[in-house]
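A single protein chain has been removed from this complex, and every other one stays in its place.
The letters A and B name the chains in turn, as written, and every chain counts its residues from 1.
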Amino acid sequence: MLNDVTFGQYYPAKSFVHRLDPRAKILFMIAYFVAVFLAKNFFGLAAVTLFLLFAVFMSRVPFGRVLRSVKMILFLIIFTGILNLLFYSGELTYEPLVQWWIVTISYESIVQTVFLSFRLFLIVMGTSILTLTTTPVALTDGIESLLKPLMYIKVPVHEVALIMSIALRFIPTLIDETNRIVAAQKARGADFETGGLFKRAKAMIPVLFPLIVSALRRADDLGDAMEARCYRGSKGRTKYKKLVLTWRDLLGLLFFAALIAGIVLLNIYFGGKFDILHYFMGG
Amino acid sequence: MEAVRFEHVKYSYREDESEYAVNDVSLSVEEGEFVAILGRNGSGKSTLAKLINALLTPTSGKVSVFGLDTSDEKQTFAIRKSAGMVFQNPDNQAVASIVEDDVAFGPENIGVPREEIGKRIDFALNAVGMQDFRNAMPSRLSGGQKQRIAIAGVIAILPKIMILDESTAMLDPQGRREVMAVVKKLNREQGMTVILITHFMEEALQAERAIVMHRGEVVMDGTPEHIFSHSDALETYNLTLPRAAYICKKLQAAGMPIGEAFTAEELAEEICKSLQKG
Partner (left out) sequence: MQIVAKGLTYTYNPKSPFASQALKGVDLTIEEGEFFGIIGHTGSGKSTFVQHLNALIRLSGGQLRVGEYDLSSKKCNFVELRSKVGMVFQYPEYQLFAATVEKDVEFGLKNFRKELTEAEQTAAVREAIETVGLDYDALKDQSPFELSGGQKRRVAIAGVIVTKPEILILDEPAAGLDPLGKRELMELLHSIHGGWCKTIVIVSHDMDEIAENCTNAAVFSDGKVVLQGKPSEIFRQADKLFSLGLDIPMTARCALLLRAQGIEIDTDFTCDDFAEKVSALWRKGGNHAQ
């Protein structure tokens, strides 16, 4: 069953990470991505991992909860991993281990696969710390605020943000509705669980159709309700909430600056990811 | 002062005007009045409501709100500022995922400065008794609470008229009671003009005046007691009597000398009187 409370997977707590400004958190996540991609060797990734563990600790979200988000895209990680393992096309310094038809497994492809999967893992973990500690509303607010400069090049930032926040607001409602319709059609004998892909897709029609009809009806109602509350676009509009940066955000900034500096240093000292092969293979 | 005025208003949803949802309605509502509008589903009640705050404009005739003509587009904004409206479905009115952000929506639209918005949120949430839910998520509230938030969202604009378009229809009895208590309080304590569209006879009894609509026309207009004492007419318009009035009628038919009663309290009193007389 779908469930509204798990949507956006916000995990309520009052931690340092929870209290960071959403704008700062979004920027920190970008900085974190930069660090992950900047790291050229395993020492760099290890440093990022340590940082990640520290962030998880600071967020007071149980580690298992963060790991769960990885489980959801484990398939993707394994899939890209296998592709890399079998079809690595970079330069080879050492004799390949297996060579068959178009498939090649080499020391390099193994290193590459481990490296890439690890990167993917770190990115997913980082993103889920953001979504676990930030409510969807705060996230939209943050994005709106960060995108504000785009207003000068005539991007309708206000409208886009309003659409995002209304979408967020209606997700629980529509999830409830979906559950209700699914249950109602099940009660009329609809079978969503057996059969091939085509049959299952067809079984969704009695759910999707009423859902669309209802979404349109709700949109209609909401339009009336907004107009009745004097909505006429961003013209003459004020804003009630203002995001404020605090010392926490500044402290966070220092942590991230240190992380990136550390990665750069590790890159210089330990070189590229394949250099690790020299230790094992010699030469 | 006259708050709302309808002059021979017709409205048709169809291009060819083959059918009128509101057909030649003329009426006037004074400031501070509490008016209930009754009628079967499809009798034109909701259309009437939407004509007041310019969500719809008349096909012919004229609607004015505090003297402002709703057909004049330049006045739309001013009209909506003075005539707020709460709708039927409690799930389809909130724009934000947090109560205070939602209540802020109206004041933001009319350009209220930031500090003032905070005060208005306090005021509006207090008025509907939801001050403890400022940071709650509307999706987690009960139907009655959601409707009270919707009312707060309207109050924050500080309108003079509150229109409730079947706002209690989807609520449970407790939710209905909550909403009605808020509405009565607004009317009594702040002199707000209330136009309540409902098909619950018991709610209509709480108004000072009731209007019955049938096939787009106003067919009865008077005090709720006056209207419910015309049970034959109500039957013609497919409305039912409040239960107490129904029992009263049955007792009268059985020959018992009993006065009119519309609520449980009145019925008990009348039965008492009647039994003790003998």
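Criterion: a contact is a pair of C-beta atoms (placed from the backbone, for glycine too) under 8 Å apart; a residue touches a chain by one contact, two chains touch by 3 or more.
All values derive from a computational prediction rather than experimental measurement.
J.: Considering the whole complex, which of B:Gly67, B:Gly111 or B:Pro173 touches the chain not shown?
T.: Counting the whole complex, the residue in contact with the absent chain is B:Pro173.
J.: Per the definition of touch given earlier, which of B:Gly143, B:Pro159 or B:Pro224 contacts the omitted chain?
T.: Answer from the full complex: B:Gly143 touches the omitted chain.
J.: Which one touches the absent chain: A:Ile181, A:Leu222, A:Ile263 or A:Ile276?
T.: Answering carefully, the residue with contact to the hidden chain is A:Ile181.
J.: Touching the absent chain: which residues on chain B qualify?
T.: Residues of chain B in contact with the hidden chain: 40-42, 142-143, 169-170, 172-174, 199-201, 238-240, 243-244, 246-247, 250-251, 254-257, 263-265, 267-269, 271-272, 274-275, 277-278.
J.: Tell me, which residues in chain A touch the chain that this view leaves out?
T.: Chain A touches the chain not shown through residues 3, 5-6, 11-12, 177, 180-181, 183-191, 205-207, 209-210, 213-214.
Heads up, the rule we're going with is that only the chains that are shown with their structure count from here on.
J.: On a C-alpha centroid basis, what's the spacing between chain A and chain B, in Å?
T.: Measuring from centre to centre gives 46 Å for this pair.
J.: Under the definition above, what is the set of chain B residues touching chain A in their complex?
T.: On the chain B side, the touching residues are 50, 53, 55, 77, 80-81, 84-85, 87-89, 91-98, 100-101, 104-114, 117-118, 121, 137-139, 150, 153-154, 157.
J.: Hey, which residues of chain A end up touching chain B in the complex?
T.: These residues of chain A touch chain B: 4, 135-137, 162, 165-166, 168-169, 172-173, 176, 217-218, 221-222, 224-232, 236-242.
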